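The structure is given below, and queries will be raised subsequently.
Here the complex is missing one protein chain, while the rest keep their positions.
A and B label the chains in the order they appear, each numbered from 1.
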Amino acid sequence: MEWETVIGLEVHVQLATKSKIFSGSSTAFGAEPNTQASAVDLALPGTLPVPNEQAFRYATMFGLAIDADICKRSVFERKNYFYPDLPKGYQTTQLDAPIVGAGVVEITLKDGSKKNIRIHHAHLEEDAGKSLHEDYHGMSGIDLNRAGTPLIEVVSEPDMRNAEEAVEFAKTLHSIVTSLGICDGEMSQGSMRFDVNISVRPKGQSEFGTRTETKNLNSFRFMEQAIALEVERQIDVLEEGGEIVQETRLYDGDKHVARSMRSKEEANDYRYFPCPDLLPVVLTDEYIEEVRAQMPELPAARKERFISEFSLSDYDAGILSADAGLASLFETSANISGDAKLSANWVMGEFSARLNADDVSAANAPISGEALGQLVLRVKDNTVSSSGAKKVFEKLWSQEGSDVDQIIDAEGLKQVSDTGALEAMVDEVLAGMADQIAQYKAADDKKRKKLMGSFMGPLMKASKGQGNPKLFNEILAKKLND
Amino acid sequence: MSISPDDIQKIARLSRLQIEDDKVEKLSGDINNILGLVDQLQQADTSNVAPMAHPLDAVQTLRADQVTETNQRDKYQRVAPATEDGLFLVPKVIE
Partner (left out) sequence: MLELTIQELAKGLRDKEFTSVELTQAYLDRIDKLDSKINSYITVSKEQALANAAAADEKIAAGDTGLWTGIPFAHKDIFCTEGTLTTCGSKMLHNFEPPYNATVAQNFIDAGAVCLGKTNMDEFAMGSTNESSYYGKVINPWSGDKHLVPGGSSGGSAAAVAARLAPVATGTDTGGSIRQPAAFCGLTGLKPTYGRVSRYGMIAFASSLDQGGPMAKTAEDCAAMLQVMAGHDAKDSTSIDKEVPDYLAALSGDLSGLKIGLPKEYFNEHLNPEIAKVLDEAIEVLKGKGVEFKEVSLPNSQLGVPAYYVIAPAEASANLSRFDGVRYGYRCEEPNDLMDMYLRSRSEGFGDEVKRRIMVGTYALSAGYYDAYYNKAMQVRRLIKNDFENAFKDVDFILGPTTPSPAFGFGEKGDDPVQMYLEDVYTITANLAGIPAMSLPAGTVDGLPCGIQLLGNYFDEARMLNVGYAFQQETEWHKQRPENSLTELSA
């Protein structure tokens, strides 16, 4: 039988506010445990929540970016359940009146085709803390620094039909929220976390199959792998005549295995009701228009601009516009160097390779757009060769230097482009290579091209690697062909 | 509506409360009496009445995004039953 996969995503996006959604605690990542957990975050008796305006602004920006209606009177509800990382015993979230209504996200697939993924809604809520499972004499440790960090949970319709679409949707969302500046996009720090709802059905059937939810995936690669694994599992179960059980699953990316989370002792009954400690949040038309007026450029618009302003190809513009950090880096470099194509090559080549290798985002890279632009400029004006430029790049990346020209000087990477000096070197080298010259003169055109290489080695050696290879080539050709 | 001893145990579990077997009957009786009182609500004609979650028709004031809290972990953890290395300790959490 031929099977069709149906995928819907729930994406938790941590908002890049300075303070928490209901308290004045810092949201900075990586602090010592519980040093950013205030009386409100710890749910000390009698403490009360006061919502953060910036969280509403960010959620509104997201809503406008996906063309959704903004709820002008949104209400917080309590979702009741017990867990040690949930200090109040309920999560403050939104249910009936979420801030962002239905919207749509357009994705571009590898074959260049486009598809709309509908967003059911996005709501504001607070993050939970963390349970650390290292062994403390058989006990777990609870860190509540993350408790109360603002999130928007973006809930998609089940519009995706394979892992590629799901991953592309996730990447597009990442691109939107980082471009808006409402999320730092640091997946390794849990700034975006994906819950994937997966079901399969015989191709042609209109009803959905029973779905499972694989929770808390925090990389695109894991997401792709987890989907593949789960689809395979479901198809195996169904083809063997079994039934899919609706359940929550956990994927272990390192071992590439997934398991059902320990079945709950009772069905969840979250007993949602309006939070009596908070009043309805009213956003006026003026407020929404003010936010709209201050919206930064979105990836789709940026892509069009890169094509028209920098004459980039559709492909290059797509890659460079998707990540706000990468886009800004490229643009700075292109403007400083005056060479967009060369800047694009550097950003998509050497630079992106290092980002991947070191698992850092463009925004956090050790090289600024200014430095990269300067380097591209020096390649362009022949100050350094491309292999010399790579050495400069390494120095910049490892932060052994920050000024491109200083590094070039210090490392002796400056190319000699003085034709007089180069000609003298060529004469000197050729004087000791009579045999090779004779060989060259006797060869046909095809063979001559090959033989040129045997002169270049000694020339580069004579120039201590600083001779401009392009000029050497020209001079050599002239001398040998005379 | 009335509540059975089974419901009592289910609700107790949701509330993370333990009700000893010999107390279930008395408790379900009490709660059924309360539900009997509460069922008087059904007399009221509430068609077209909007539910009222708050006594005043006020709207929420929002706070500026500023960090106003400082680290007071030691002070806050002085009242905690069990801590180590700045963490609150609980019996093992199994997902």
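Rule of thumb we're sticking to: a contact is a pair of C-beta atoms (placed from the backbone, for glycine too) under 8 Å apart; a residue touches a chain by one contact, two chains touch by 3 or more.
Note that this is a predicted model, so its numbers are computed, not measured.
Asker: Among A:R78, A:R146, A:R302 or A:K395, which one touches the chain that has been omitted from the display?
Answerer: Touches the omitted chain: A:R78.
Asker: Just checking the interface: what residues of subunit A touch the absent partner chain?
Answerer: Counting over the whole complex, subunit A touches the hidden chain at residues 39, 42-51, 78, 80, 82, 84, 87-90, 142, 265, 269, 271-273, 276-279.
Asker: To test your reading of the contact rule: which positions on subunit B touch the chain that is missing from view?
Answerer: 1, 3, 7-8, 11-12, 14-19, 27, 30-31, 33-44, 46, 49-56, 58, 60-61, 63, 72, 75-76, 78-82, 88, 90-94
Definition applied: only the chains that are shown with their structure count from here on.
Asker: In the complex formed with subunit A, which residues of subunit B make contact?
Answerer: 10, 13-14, 16, 53-54, 58-69, 71-73, 76-77, 82, 84-95
Asker: Residues of subunit A touching subunit B in their complex?
Answerer: On the subunit A side, the touching residues are 17-19, 23-26, 32-39, 42, 44, 50-56, 75, 82, 84-85, 131-133, 136, 138-144, 250, 261-262, 265-266, 269, 271, 274, 276, 278-282.
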